[in-house]
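Left out: one protein chain. Kept in place: all the others.
Moving on to chain A:
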(Lines give C-alpha, C1' and ligand atoms only; values in the text may rest on other atoms or scores of the structure.)
Protein backbone atom coordinates (compact mmCIF):
# COMPACT_ATOMS: atom_id res chain seq x y z
CA UNK A 1 0.00 0.00 0.00
CA UNK A 2 1.88 3.07 1.17
CA UNK A 3 5.40 2.79 -0.09
CA UNK A 4 7.11 5.85 1.24
CA UNK A 5 6.34 9.12 2.90
CA UNK A 6 7.95 12.46 2.25
CA UNK A 7 7.40 15.55 4.30
CA UNK A 8 7.72 18.74 2.31
CA UNK A 9 7.76 22.17 3.91
CA UNK A 10 6.37 25.40 2.58
CA UNK A 11 9.59 26.29 0.78
CA UNK A 12 9.62 22.99 -1.07
CA UNK A 13 12.31 21.12 0.86
CA UNK A 14 11.95 17.50 1.75
CA UNK A 15 12.84 17.42 5.41
CA UNK A 16 11.87 13.87 6.29
CA UNK A 17 11.55 10.66 4.40
CA UNK A 18 10.49 7.22 5.47
CA UNK A 19 10.27 4.07 3.42
CA UNK A 20 8.30 1.00 4.31
CA UNK A 21 9.28 -1.11 1.36
CA UNK A 22 12.33 -0.75 -0.81
CA UNK A 23 13.63 2.76 -1.06
CA UNK A 24 11.98 5.14 -3.51
CA UNK A 25 14.27 7.92 -4.62
CA UNK A 26 13.21 11.31 -3.48
CA UNK A 27 13.38 12.50 -7.04
CA UNK A 28 9.85 11.15 -7.36
CA UNK A 29 8.79 14.32 -5.58
CA UNK A 30 9.80 16.35 -8.63
CA UNK A 31 6.44 15.49 -10.10
CA UNK A 32 4.88 16.84 -6.98
CA UNK A 33 6.85 20.06 -7.18
CA UNK A 34 5.79 20.44 -10.78
CA UNK A 35 2.16 20.15 -9.81
CA UNK A 36 2.78 22.53 -6.96
CA UNK A 37 4.15 25.10 -9.33
CA UNK A 38 1.22 24.73 -11.65
CA UNK A 39 -1.27 25.30 -8.88
CA UNK A 40 -1.71 28.91 -7.98
CA UNK A 41 -2.50 28.26 -4.35
CA UNK A 42 -1.02 25.50 -2.21
CA UNK A 43 -4.49 24.09 -1.54
CA UNK A 44 -5.03 23.66 -5.23
CA UNK A 45 -2.36 21.02 -5.59
CA UNK A 46 -4.27 17.94 -6.65
CA UNK A 47 -4.33 15.38 -3.84
CA UNK A 48 -3.56 12.59 -6.28
CA UNK A 49 -0.79 12.95 -8.85
CA UNK A 50 0.01 10.13 -11.23
CA UNK A 51 3.62 9.70 -12.28
CA UNK A 52 5.01 7.09 -14.66
CA UNK A 53 5.77 4.52 -11.95
CA UNK A 54 4.13 5.76 -8.83
CA UNK A 55 1.17 7.71 -7.60
CA UNK A 56 1.61 10.55 -5.19
CA UNK A 57 -1.12 11.20 -2.69
CA UNK A 58 -0.67 14.24 -0.55
CA UNK A 59 -2.38 16.17 2.16
CA UNK A 60 -1.62 19.67 3.28
CA UNK A 61 -1.76 20.38 6.98
CA UNK A 62 -0.07 23.14 8.92
CA UNK A 63 1.68 24.24 5.75
CA UNK A 64 3.44 20.91 5.46
CA UNK A 65 2.75 18.57 2.59
CA UNK A 66 2.63 14.93 3.57
CA UNK A 67 3.32 13.13 0.33
CA UNK A 68 2.70 9.40 0.27
CA UNK A 69 4.10 7.35 -2.57
CA UNK A 70 2.10 4.36 -3.66
CA UNK A 71 2.67 1.96 -6.45
CA UNK A 72 -0.59 0.20 -7.10
CA UNK A 73 -4.29 0.48 -6.72
CA UNK A 74 -5.42 1.56 -3.29
CA UNK A 75 -8.49 3.57 -2.28
CA UNK A 76 -7.19 7.15 -2.26
CA UNK A 77 -9.29 8.01 0.76
CA UNK A 78 -7.57 5.24 2.64
CA UNK A 79 -4.25 6.96 2.19
CA UNK A 80 -5.61 10.44 2.75
CA UNK A 81 -7.39 9.46 5.91
CA UNK A 82 -4.29 7.72 7.14
CA UNK A 83 -2.10 10.74 6.48
CA UNK A 84 -4.49 12.91 8.40
CA UNK A 85 -4.34 10.42 11.21
CA UNK A 86 -0.57 10.71 11.18
CA UNK A 87 -0.81 14.46 11.48
CA UNK A 88 -3.31 14.14 14.31
CA UNK A 89 -0.96 11.80 16.10
CA UNK A 90 1.96 14.16 15.73
CA UNK A 91 -0.17 16.95 17.04
CA UNK A 92 -1.21 14.79 19.92
CA UNK A 93 2.40 13.93 20.73
CA UNK A 94 4.14 17.21 20.20
CA UNK A 95 1.34 19.68 20.81
CA UNK A 96 1.91 21.26 17.44
CA UNK A 97 2.67 19.75 14.11
CA UNK A 98 5.30 22.05 12.66
CA UNK A 99 8.47 21.42 10.81
CA UNK A 100 10.47 22.39 13.87
CA UNK A 101 8.57 20.06 16.15
CA UNK A 102 9.01 17.17 13.76
CA UNK A 103 12.71 17.85 13.33
CA UNK A 104 13.23 18.11 17.06
CA UNK A 105 11.52 14.82 17.66
CA UNK A 106 12.68 13.02 14.60
CA UNK A 107 13.40 9.80 16.47
CA UNK A 108 9.97 9.66 18.05
CA UNK A 109 8.46 10.49 14.68
CA UNK A 110 10.35 7.64 13.14
CA UNK A 111 9.35 5.24 15.86
CA UNK A 112 5.75 6.31 15.49
CA UNK A 113 5.73 5.88 11.75
CA UNK A 114 7.32 2.49 12.19
CA UNK A 115 4.50 1.41 14.48
CA UNK A 116 1.72 2.98 12.48
CA UNK A 117 2.48 1.18 9.26
CA UNK A 118 3.80 -2.26 8.54
CA UNK A 119 4.70 -2.86 4.96
CA UNK A 120 2.55 0.12 4.11
CA UNK A 121 -0.54 -1.19 5.82
CA UNK A 122 -1.78 0.55 8.95
CA UNK A 123 -0.91 -1.37 12.07
CA UNK A 124 -1.68 0.77 15.10
CA UNK A 125 -3.29 4.12 14.64
CA UNK A 126 -5.18 4.37 17.90
CA UNK A 127 -3.46 7.01 19.98
CA UNK A 128 -3.97 5.09 23.21
CA UNK A 129 -2.13 2.10 21.85
CA UNK A 130 0.64 4.21 20.42
CA UNK A 131 1.12 5.98 23.69
CA UNK A 132 1.67 2.69 25.41
CA UNK A 133 4.22 1.68 22.81
CA UNK A 134 6.01 4.98 22.58
CA UNK A 135 5.62 7.44 25.37
CA UNK A 136 5.12 11.03 24.29
CA UNK A 137 8.10 13.23 25.00
CA UNK A 138 7.76 15.54 27.95
CA UNK A 139 10.46 17.69 29.39
CA UNK A 140 10.54 15.69 32.58
CA UNK A 141 10.78 12.38 30.82
CA UNK A 142 13.49 13.59 28.49
CA UNK A 143 15.52 14.62 31.49
CA UNK A 144 14.97 11.39 33.33
CA UNK A 145 15.86 9.44 30.24
CA UNK A 146 19.12 11.24 29.70
CA UNK A 147 20.13 10.63 33.26
CA UNK A 148 18.98 7.08 33.70
CA UNK A 149 19.25 5.89 30.15
CA UNK A 150 15.76 4.47 30.29
CA UNK A 151 13.70 4.51 27.17
CA UNK A 152 10.55 5.83 25.68
CA UNK A 153 9.62 2.51 24.26
CA UNK A 154 7.24 0.18 26.01
CA UNK A 155 8.21 -3.43 26.34
CA UNK A 156 4.85 -5.04 26.57
CA UNK A 157 2.29 -5.41 23.90
CA UNK A 158 -0.33 -2.80 24.64
CA UNK A 159 -3.31 -4.56 26.05
CA UNK A 160 -5.55 -2.57 23.78
CA UNK A 161 -4.12 -4.28 20.73
CA UNK A 162 -5.77 -7.50 21.60
CA UNK A 163 -9.08 -6.48 23.07
CA UNK A 164 -12.26 -5.32 21.47
CA UNK A 165 -11.74 -1.99 23.15
CA UNK A 166 -8.47 -1.13 21.49
CA UNK A 167 -9.09 2.52 22.22
CA UNK A 168 -8.76 2.11 25.97
CA UNK A 169 -5.77 0.99 27.88
CA UNK A 170 -6.10 -0.97 31.05
CA UNK A 171 -5.06 -0.01 34.50
CA UNK A 172 -6.08 3.61 34.17
CA UNK A 173 -6.02 5.32 37.54
CA UNK A 174 -6.99 8.84 38.53
CA UNK A 175 -7.40 10.43 41.89
CA UNK A 176 -9.95 12.85 40.54
CA UNK A 177 -12.38 11.08 38.33
CA UNK A 178 -13.92 13.46 35.89
CA UNK A 179 -15.73 13.43 32.59
CA UNK A 180 -16.25 16.57 30.57
CA UNK A 181 -18.26 16.87 27.43
CA UNK A 182 -18.25 19.83 25.09
CA UNK A 183 -21.15 20.14 22.73
CA UNK A 184 -19.86 22.39 19.98
CA UNK A 185 -22.05 23.37 17.08
CA UNK A 186 -21.00 25.18 13.97
CA UNK A 187 -23.30 27.00 11.67
CA UNK A 188 -22.51 26.75 8.01
CA UNK A 189 -24.48 29.29 6.11
CA UNK A 190 -24.58 31.27 2.94
CA UNK A 191 -26.50 34.51 3.22
CA UNK A 192 -27.26 36.32 0.02
CA UNK A 193 -27.09 40.00 -0.81
CA UNK A 194 -30.51 40.80 0.53
CA UNK A 195 -29.91 39.05 3.80
CA UNK A 196 -31.97 35.97 3.16
CA UNK A 197 -30.54 32.59 3.90
CA UNK A 198 -29.59 30.51 0.90
CA UNK A 199 -28.42 27.52 2.79
CA UNK A 200 -27.79 26.90 6.44
CA UNK A 201 -26.85 23.78 8.28
CA UNK A 202 -25.63 22.93 11.70
CA UNK A 203 -22.72 20.62 12.18
CA UNK A 204 -22.03 19.59 15.69
CA UNK A 205 -19.53 17.57 17.59
CA UNK A 206 -19.31 16.29 21.09
CA UNK A 207 -15.74 16.35 22.26
CA UNK A 208 -15.01 14.60 25.45
CA UNK A 209 -12.28 14.66 27.99
CA UNK A 210 -12.71 11.61 30.15
CA UNK A 211 -10.38 10.82 32.98
CA UNK A 212 -11.94 7.93 34.78
CA UNK A 213 -10.39 5.05 36.65
CA UNK A 214 -10.82 1.48 35.52
CA UNK A 215 -13.28 0.40 32.86
CA UNK A 216 -16.25 2.72 33.15
CA UNK A 217 -19.24 2.18 30.97
CA UNK A 218 -20.99 5.45 30.23
CA UNK A 219 -24.36 6.27 28.83
CA UNK A 220 -25.29 9.66 27.57
CA UNK A 221 -28.85 10.49 26.68
CA UNK A 222 -30.36 13.52 25.05
CA UNK A 223 -33.56 15.41 25.70
CA UNK A 224 -34.19 15.67 21.98
CA UNK A 225 -32.19 13.07 20.11
CA UNK A 226 -34.44 13.31 17.07
CA UNK A 227 -32.73 16.53 16.17
CA UNK A 228 -29.69 14.62 15.07
CA UNK A 229 -30.09 13.85 11.45
CA UNK A 230 -26.85 12.17 10.63
CA UNK A 231 -24.25 11.03 13.07
CA UNK A 232 -20.85 9.46 13.01
CA UNK A 233 -19.40 7.86 16.07
CA UNK A 234 -16.16 7.12 17.68
CA UNK A 235 -15.75 3.35 17.38
CA UNK A 236 -16.47 3.00 21.09
CA UNK A 237 -20.14 3.90 20.71
CA UNK A 238 -22.49 0.96 20.54
CA UNK A 239 -24.37 1.46 17.37
CA UNK A 240 -27.27 -0.90 18.04
CA UNK A 241 -28.13 0.82 21.25
CA UNK A 242 -28.23 4.11 19.46
CA UNK A 243 -30.43 2.68 16.76
CA UNK A 244 -32.83 1.22 19.26
CA UNK A 245 -32.97 3.79 22.03
CA UNK A 246 -31.12 6.85 20.84
CA UNK A 247 -28.77 6.56 23.76
CA UNK A 248 -25.03 6.81 23.49
CA UNK A 249 -23.55 3.90 25.36
CA UNK A 250 -19.79 3.48 25.34
CA UNK A 251 -16.63 2.62 27.16
CA UNK A 252 -14.67 5.83 26.67
CA UNK A 253 -11.07 6.04 25.55
CA UNK A 254 -8.78 7.57 28.09
CA UNK A 255 -8.26 11.29 27.66
CA UNK A 256 -9.46 13.53 24.88
CA UNK A 257 -11.46 12.20 22.01
CA UNK A 258 -14.31 13.07 19.69
CA UNK A 259 -17.30 11.06 20.75
CA UNK A 260 -19.71 12.02 18.08
CA UNK A 261 -20.16 14.33 15.21
CA UNK A 262 -23.60 15.08 13.93
CA UNK A 263 -25.51 17.03 11.44
CA UNK A 264 -28.75 18.86 11.93
CA UNK A 265 -30.46 18.82 8.64
CA UNK A 266 -31.13 21.88 6.62
CA UNK A 267 -34.80 20.95 6.67
CA UNK A 268 -34.96 22.34 10.18
CA UNK A 269 -34.99 26.07 10.35
CA UNK A 270 -31.59 27.25 11.44
CA UNK A 271 -31.38 30.29 13.64
CA UNK A 272 -28.90 32.78 12.25
CA UNK A 273 -27.31 34.58 15.18
CA UNK A 274 -26.14 37.74 13.45
CA UNK A 275 -27.16 39.97 10.62
CA UNK A 276 -24.91 42.09 8.46
CA UNK A 277 -25.87 45.37 6.86
CA UNK A 278 -23.45 46.15 4.13
CA UNK A 279 -22.97 48.71 1.49
CA UNK A 280 -19.89 48.17 -0.61
CA UNK A 281 -19.82 50.11 -3.84
CA UNK A 282 -17.35 51.06 -6.48
CA UNK A 283 -18.17 53.82 -8.84
CA UNK A 284 -17.14 53.80 -12.47
CA UNK A 285 -14.46 56.28 -13.23
CA UNK A 286 -13.69 57.17 -9.66
CA UNK A 287 -10.75 55.76 -7.81
CA UNK A 288 -12.74 55.56 -4.62
CA UNK A 289 -15.06 52.95 -3.27
CA UNK A 290 -17.38 53.04 -0.31
CA UNK A 291 -17.24 50.47 2.38
CA UNK A 292 -19.92 50.35 5.04
CA UNK A 293 -20.58 47.40 7.30
CA UNK A 294 -22.74 47.05 10.39
CA UNK A 295 -23.25 43.94 12.45
CA UNK A 296 -26.13 43.16 14.75
CA UNK A 297 -27.41 40.23 16.76
CA UNK A 298 -30.36 38.38 15.34
CA UNK A 299 -31.51 35.14 16.95
CA UNK A 300 -29.22 34.58 19.89
CA UNK A 301 -31.72 33.52 22.53
CA UNK A 302 -30.49 36.19 24.85
CA UNK A 303 -26.87 35.07 24.82
CA UNK A 304 -24.02 37.36 23.97
CA UNK A 305 -22.25 36.98 20.66
CA UNK A 306 -18.52 36.98 21.31
CA UNK A 307 -15.21 36.73 19.53
CA UNK A 308 -16.64 38.07 16.33
CA UNK A 309 -14.14 38.28 13.51
CA UNK A 310 -15.06 39.57 10.09
CA UNK A 311 -12.83 38.91 7.13
CA UNK A 312 -13.17 39.66 3.51
CA UNK A 313 -11.10 39.23 0.43
CA UNK A 314 -11.34 42.56 -1.36
CA UNK A 315 -11.04 42.78 -5.13
CA UNK A 316 -7.60 42.91 -6.63
CA UNK A 317 -8.05 46.48 -7.78
CA UNK A 318 -8.23 47.83 -4.24
CA UNK A 319 -5.05 49.55 -3.27
CA UNK A 320 -5.82 50.48 0.26
CA UNK A 321 -8.68 50.84 2.65
CA UNK A 322 -9.17 53.80 4.91
CA UNK A 323 -11.76 52.72 7.39
CA UNK A 324 -13.05 53.58 10.77
CA UNK A 325 -14.13 50.91 13.19
CA UNK A 326 -16.57 51.83 15.92
CA UNK A 327 -15.29 48.93 17.94
CA UNK A 328 -12.32 46.59 17.72
CA UNK A 329 -9.47 46.87 15.26
CA UNK A 330 -9.17 46.19 11.59
CA UNK A 331 -6.25 45.33 9.38
CA UNK A 332 -5.87 45.39 5.65
CA UNK A 333 -3.11 43.55 3.91
CA UNK A 334 -2.39 45.36 0.64
CA UNK A 335 -0.62 42.32 -0.80
CA UNK A 336 -3.21 39.64 -0.27
CA UNK A 337 -6.06 42.22 -0.21
CA UNK A 338 -7.38 40.58 2.91
CA UNK A 339 -9.40 42.77 5.20
CA UNK A 340 -10.00 41.48 8.67
CA UNK A 341 -11.83 43.15 11.48
CA UNK A 342 -11.61 41.85 15.00
CA UNK A 343 -14.89 42.99 16.49
CA UNK A 344 -15.00 41.16 19.80
CA UNK A 345 -18.32 41.15 21.58
CA UNK A 346 -21.42 42.56 19.96
CA UNK A 347 -23.18 45.04 22.12
CA UNK A 348 -26.85 45.15 21.09
CA UNK A 349 -27.19 48.74 22.30
CA UNK A 350 -24.31 50.01 20.25
CA UNK A 351 -23.90 48.04 17.08
CA UNK A 352 -20.36 47.72 15.78
CA UNK A 353 -19.71 49.19 12.39
CA UNK A 354 -16.83 49.64 9.99
CA UNK A 355 -17.08 52.56 7.61
CA UNK A 356 -14.82 54.35 5.24
CA UNK A 357 -13.39 54.41 1.77
CA UNK A 358 -11.28 52.17 -0.36
CA UNK A 359 -8.82 53.57 -2.82
CA UNK A 360 -8.61 51.86 -6.16
CA UNK A 361 -5.84 51.58 -8.62
CA UNK A 362 -5.89 54.67 -10.78
CA UNK A 363 -7.24 54.07 -14.21
CA UNK A 364 -8.40 50.55 -13.49
CA UNK A 365 -11.96 49.83 -14.28
CA UNK A 366 -14.35 49.14 -11.49
CA UNK A 367 -14.20 45.62 -10.20
CA UNK A 368 -17.30 43.78 -11.23
CA UNK A 369 -17.40 41.54 -8.25
CA UNK A 370 -18.24 42.32 -4.70
CA UNK A 371 -16.31 40.62 -1.95
CA UNK A 372 -17.86 37.94 0.21
CA UNK A 373 -17.75 38.47 3.93
CA UNK A 374 -16.75 35.62 6.19
CA UNK A 375 -17.81 35.79 9.77
CA UNK A 376 -16.53 33.94 12.79
CA UNK A 377 -18.25 34.12 16.11
CA UNK A 378 -18.82 32.29 19.35
CA UNK A 379 -21.80 31.99 21.61
CA UNK A 380 -21.19 30.37 24.95
CA UNK A 381 -23.59 28.16 26.81
CA UNK A 382 -25.88 27.51 23.95
CA UNK A 383 -26.23 24.91 21.28
CA UNK A 384 -27.98 26.67 18.46
CA UNK A 385 -29.87 23.58 17.39
CA UNK A 386 -31.38 23.32 20.86
CA UNK A 387 -29.73 19.99 21.54
CA UNK A 388 -29.63 19.20 25.24
CA UNK A 389 -27.96 16.40 27.09
CA UNK A 390 -30.39 14.76 29.43
CA UNK A 391 -28.13 12.75 31.67
CA UNK A 392 -24.84 10.99 31.91
CA UNK A 393 -24.60 7.76 33.85
CA UNK A 394 -21.71 5.56 34.66
CA UNK A 395 -21.78 1.85 35.19
CA UNK A 396 -19.12 -0.69 35.92
CA UNK A 397 -17.23 1.35 38.48
CA UNK A 398 -18.11 2.27 42.00
CA UNK A 399 -16.82 5.80 42.49
CA UNK A 400 -18.76 8.96 41.74
CA UNK A 401 -17.20 10.85 38.89
CA UNK A 402 -17.39 14.56 38.41
CA UNK A 403 -19.40 15.28 35.29
CA UNK A 404 -19.55 18.44 33.27
CA UNK A 405 -21.22 19.49 30.07
CA UNK A 406 -20.52 22.65 28.16
CA UNK A 407 -22.34 24.03 25.16
CA UNK A 408 -20.96 26.31 22.56
CA UNK A 409 -22.01 27.64 19.19
CA UNK A 410 -19.57 28.82 16.59
CA UNK A 411 -19.76 30.01 13.08
CA UNK A 412 -18.38 27.46 10.69
CA UNK A 413 -18.29 28.45 7.07
CA UNK A 414 -20.49 31.45 7.50
CA UNK A 415 -20.52 33.62 4.42
CA UNK A 416 -22.40 36.69 3.45
CA UNK A 417 -22.47 37.53 -0.22
CA UNK A 418 -22.59 41.18 -1.08
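Basically, a residue touches a chain if its C-beta (ideal position, glycine included) is under 8 Å from a C-beta of that chain, and two chains touch if they have at least 3 such contacts; residues count from 1.
Note that in this section contacts and distances are computed from a predicted model.
Colleague: Not counting the visible chains, the remaining one has a UniProt entry; which protein name from "Integrator complex subunit 9", "AP-3 complex subunit beta", "AP-1 complex subunit gamma" or "DNA replication complex GINS protein PSF1" does it give?
Modeller: From the listed options "Integrator complex subunit 9", "AP-3 complex subunit beta", "AP-1 complex subunit gamma" or "DNA replication complex GINS protein PSF1", the omitted chain resolves to "AP-3 complex subunit beta".
Colleague: Based on the whole complex, identify which of A:91, A:125 or A:256 touches the chain you can't see.
Modeller: Only one listed residue reaches the unshown chain, and that is A:125.
Colleague: Where the complex has a chain not shown, which of A:177, A:353 or A:415 is the residue touching it?
Modeller: A:415
Colleague: Contacts of chain A with the missing chain: which residues?
Modeller: With respect to the unshown chain, the touching residues of chain A are 1, 14-19, 21-23, 26, 40-41, 43-44, 46-48, 50, 55, 58-61, 70-78, 80-82, 84, 106-107, 109-111, 114, 118-119, 121-123, 125, 146, 149, 151-153, 155-157, 159-166, 168, 170, 188, 190, 192, 198-199, 201, 203, 215, 217, 229-235, 238-241, 243-245, 249, 251, 258, 261, 263, 266, 313, 315-316, 365, 368-370, 372, 374, 396, 413, 415, 417.
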